[in-house]
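One structure below.
Here the complex is missing a single protein chain, while all its other protein chains stay put.
As written, the chain order gives the labels A, B and C, with residue 1 at the start of each chain.
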Amino acid sequence: MCAKKIVGVLGATGSVGQRFILLLADHPDFELKVLGASPRSAGKKYVDAVNWKQTELLPEFAKNIIVTECKADAFKDCSVVFSGLDSDYAGSIEKEFKEAGLAVVSNAKNYRREVDVPLVVPIVNPEHLDLVGQKLDAAQKAGANRPGFIVCISNCSTAGLVAPLKPLVDSFGPIELLTATTLQAISGAGFSPGVSGIDVLDNIVPYIGGEEDKMEWETRKILGSLSSDNTTVVNLPDEDMKVSAQCNRVAVSDGHTECISFKFKNQPPPSLEQVKKSMQDYVCVAGKLGCHSAPKQTVHVLEQNDRPQPRLDRNRDNGYGVSVGRVREDPVLDFKMVVLSHNTVIGAAGAGILIAEILLAKNYI
Amino acid sequence: MCAKKIVGVLGATGSVGQRFILLLADHPDFELKVLGASPRSAGKKYVDAVNWKQTELLPEFAKNIIVTECKADAFKDCSVVFSGLDSDYAGSIEKEFKEAGLAVVSNAKNYRREVDVPLVVPIVNPEHLDLVGQKLDAAQKAGANRPGFIVCISNCSTAGLVAPLKPLVDSFGPIELLTATTLQAISGAGFSPGVSGIDVLDNIVPYIGGEEDKMEWETRKILGSLSSDNTTVVNLPDEDMKVSAQCNRVAVSDGHTECISFKFKNQPPPSLEQVKKSMQDYVCVAGKLGCHSAPKQTVHVLEQNDRPQPRLDRNRDNGYGVSVGRVREDPVLDFKMVVLSHNTVIGAAGAGILIAEILLAKNYI
Amino acid sequence: MCAKKIVGVLGATGSVGQRFILLLADHPDFELKVLGASPRSAGKKYVDAVNWKQTELLPEFAKNIIVTECKADAFKDCSVVFSGLDSDYAGSIEKEFKEAGLAVVSNAKNYRREVDVPLVVPIVNPEHLDLVGQKLDAAQKAGANRPGFIVCISNCSTAGLVAPLKPLVDSFGPIELLTATTLQAISGAGFSPGVSGIDVLDNIVPYIGGEEDKMEWETRKILGSLSSDNTTVVNLPDEDMKVSAQCNRVAVSDGHTECISFKFKNQPPPSLEQVKKSMQDYVCVAGKLGCHSAPKQTVHVLEQNDRPQPRLDRNRDNGYGVSVGRVREDPVLDFKMVVLSHNTVIGAAGAGILIAEILLAKNYI
Partner (left out) sequence: MCAKKIVGVLGATGSVGQRFILLLADHPDFELKVLGASPRSAGKKYVDAVNWKQTELLPEFAKNIIVTECKADAFKDCSVVFSGLDSDYAGSIEKEFKEAGLAVVSNAKNYRREVDVPLVVPIVNPEHLDLVGQKLDAAQKAGANRPGFIVCISNCSTAGLVAPLKPLVDSFGPIELLTATTLQAISGAGFSPGVSGIDVLDNIVPYIGGEEDKMEWETRKILGSLSSDNTTVVNLPDEDMKVSAQCNRVAVSDGHTECISFKFKNQPPPSLEQVKKSMQDYVCVAGKLGCHSAPKQTVHVLEQNDRPQPRLDRNRDNGYGVSVGRVREDPVLDFKMVVLSHNTVIGAAGAGILIAEILLAKNYI
């Protein structure tokens, strides 16, 4: 058996960073050795630097790691660096890391729209990672140093949306129109301060800055394809995936619920049973590759009429499985259904871990 | 000044009944004298029969009223009887009351789909009450006794939906397609037991039995018109108002939030500014008639990007005004926006009171 | 009828400041003319400077007031200045205002422990305001300018606690021992950011910085008395009021619930009925003085076994009345009971308004 790959985390004291640490405890492939945070935290033991607010205890292995600043040099032994940096800092730091030849898997939004940066929901479009493989090959052929790269994790609500769409598009062709109304959990907003209590107690906030635009744009990139030379991602054209999103913040800790309706480009559309079967039968590539965190069931199609519910269903497959319910015909478009995904797992840190597992399985790290 | 009209309440101990009582305390037009409830409560003082669970105290006037059974004879002096009966009982009781010549304004669903029963959101379609006027006229001409009648209050989520649609349809013609995802408060479900706490704490239930069908059907009746002889309501045809609803129960006490998108039949559609102005300028008939409970502003068009919010906006115009926000163009249909309405006021008991005020203003009671 | 007194608000854009503005809209005694806030807001119209987050709309009269900096000169026409300043700023600003001869009623904690500053719960110890009267008299006799002064509003959880204790101590002598466990609402913590949503959703935080000490100390001052020459407040000695508090933050928007048990110094203690009657019969001085905001019933003694509840009972007497329930004998101390008070009314801004009304009734402003 091979030694575990050494990995690091940027933004280690933040909410996404804490999740990365939890998910890397006892990981069979990765050994977390380097924790980067702000200069204020650098030099301290992690246990002293962090305000740990997870439902599981801070893993023993991480307690005494001395936090370092977010400089590439300190991470030079890392096969992958997971970034939970705030977007205010992620731009320059991730660029520095990439230029230093490091592999960065980032939860920040900064580079998601770059055509040569894969935007990956690991249970949906791992083939976009071949853009990385192409870069590595090209460098090797050119006798150049191993190049660094950035892979972006998608927006959390987008991740939940595209998971059930992937098998549908693969089986039945483009989705011409799609409306999505989200009921989003507060954990995605972090906790210092995150969403204010008074905003979600007996209340709904019908607005999340930038979120609707992310859903409408990222969906077209994730469901797009690589150019023939594997050097860029080609988004789906607008007429093959026109999304309209309405995003709400609600009093749920974890788990984004999305009520969606959609219309296929090819008419007549498939039958209701075909739609359900397509999602239920979908096996993601990560599963086929034997990745540790891959869900056993990628999309759970529930038949009870009051499911999925976030408190009951968000932890399917440790949060890597997506649940779909109330699949039914829609009087306005073709079909409507409810989608539930775990926003901090498949929608954030967890996705990063599974992306790294795929990179490893494909020998890209 | 005329004496106040005597009125009664059926189902007086339930949650809708309690709301009727609160709204009738110190009412300038009505004097509540008769309270009907189940045989278990009959014969007791109201204060001893009820488990009062309102944020305002049980009004003094109601405390010592002796609860009666729901028999028409006990209500024979009532100009209007407000029914908060559960649908299990409403069918036969309301029929008996009507046949006894009484005017019933009912929150129950039982008679909403009868073609000769007006289904009224008082800030939207009070003209449907002229069906009552026609009956009264016909009886008078025939020398018959004054006939009883039933007027139905709409479903709560439908009420919020149609309020902003009314001026749009009046100004710009039919809405061909409309999708609505609701985030509904728990107060509408009553409290014994109502919605279970474990279902809404850190959770969403993406299903409310019968609700989606009600929204899809009732909208077409409320926005429909009377037949030329005023004897029946003619629903909008499906092609002039095709609604698709997805209904969710969320952890909000009062106030239904609805994320809607819609497309006009007449293309090109009006401009965004025309849409907003149409709603903002709308003055409901109840206001013109000088009804006591009519909202000063029927539809509030909010410009802040994170409004309306149920905790902050549900009490506009004592719950009789509806708030609309985030009105914007929609990439899939024409426009999308967020609608907030107070489910126990304009969506239930409050609507009943305002319907009665209109009946009075029109001399139908 | 006299002209209304001109008043001002410091910290006008914050959560306490917003509450002051709401309570001063249409006030019969006061006319709010000056709004002070940070230099960032100064110079703007209030409507443009504030992120208004109240359940009632921003009153028209306040919208176009130009916000000023918190300098005494701008407030020189004010008979009273209400301070909702954060304690980081309140110290120096309130001192400047006092030295400029202004009357300050402050919600900040900075001066609460000064022996010559009254700490007042207006339904409990308005007689402590005679310390102000003494200062005014002394200055007048000395031919000096009218002196400024500061009156402090108590901590919110202390306010609820002392209201029912006042009649008990007056009737039955000192309370030797008292334990209080609070379940405190989040509105007291403001909203930018205030309490984080993730801290109160499906959760309790068993700690509020400084709160327990405030309850244990302030109670002794509020229930203490003035020195014989009316120049200082003499706290109750520890043996006449030993308080132990445990403070928790819970998912309630408004209304602090406190479970208390206590033992009288004089034994045997009064009977349960005497205790209840004493609280029920209590009439606060503000009521006798005819103050506009004084509660009709100061302490509501509820007999239903599951009351008081914050959602149902916090608005008694517009939040100026305190509710007490489950009064019963205690196997460890003498009695135990549940106390509910509205933290932003009698526990904060509302108290300030009623203090000013008392100052006016006593001709101290």
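To be clear about the criterion, contacts are C-beta pairs under 8 Å (C-beta built on N, C-alpha and C of every residue); 3 or more make two chains touch, one makes a residue touch a chain.
Remember, predicted model here, so these are calculated numbers, not experimental data.
Asker: Specify the shown partners of the omitted chain in the complete complex.
Answerer: A, B, C
Asker: Given that one chain is not shown, which residue among C:76, C:113 or C:336 touches it?
Answerer: Going through C:76, C:113 or C:336 one by one, C:336 is the residue touching the chain not shown.
Asker: Considering the complete complex, identify which of C:38, C:171, C:227 or C:248 is in touch with the unshown chain.
Answerer: Answering carefully, the residue with contact to the hidden chain is C:248.
Asker: From the listed residues C:83, C:106, C:278 or C:309, report the one that touches the chain absent from this view.
Answerer: Selected residue, touching the omitted chain: C:309.
Asker: So one chain is hidden, and I want to know which residue out of B:67, B:195 or B:208 touches that hidden chain in the complete assembly.
Answerer: Looking across B:67, B:195 or B:208, the contact with the absent chain belongs to B:195.
Asker: Considering the whole complex, which of A:53, A:113 or A:292 touches the chain not shown?
Answerer: A:53
Asker: Residues of chain A in contact with the chain that isn't shown?
Answerer: Its contact residues with the unshown chain are 53-57, 201-202, 253, 311-312, 315-316.
Asker: Even though one chain is hidden, which residues of chain C still touch it in the full complex?
Answerer: These residues of chain C touch the chain that is not shown: 177-179, 181, 183, 199, 201-207, 216, 242-244, 246, 248, 250-253, 257, 259, 261, 305-312, 325-326, 330-333, 336, 338.
Asker: Which residues does chain B use to touch the chain missing from this display?
Answerer: Residues of chain B in touch with the missing chain: 53, 186-187, 191-202, 251-253.
Definition applied: only the chains that are shown with their structure count from here on.
Asker: Compute per-chain Cα centres, compare each with the mean of all protein Cα atoms, and return the closest chain.
Answerer: Answer by centroid distance: B.
Asker: Just curious, how far off is chain B from chain A if you go by their C-alpha centres, in Å?
Answerer: Their C-alpha centroids are separated by 44 Å.
Asker: Taking each chain's centre as the mean position of its Cα atoms, how many Å separate chain A from chain C?
Answerer: It comes to 48 Å between the two C-alpha centres.
Asker: Rounded to a whole Å, what is the gap between the Cα centroids of chain B and chain C?
Answerer: The computed centroid separation for chain B versus chain C comes out at 41 Å.
Asker: Which chain B residues touch at least two other chains?
Answerer: Touching at least two other chains: 201-202, 253, 311-312.
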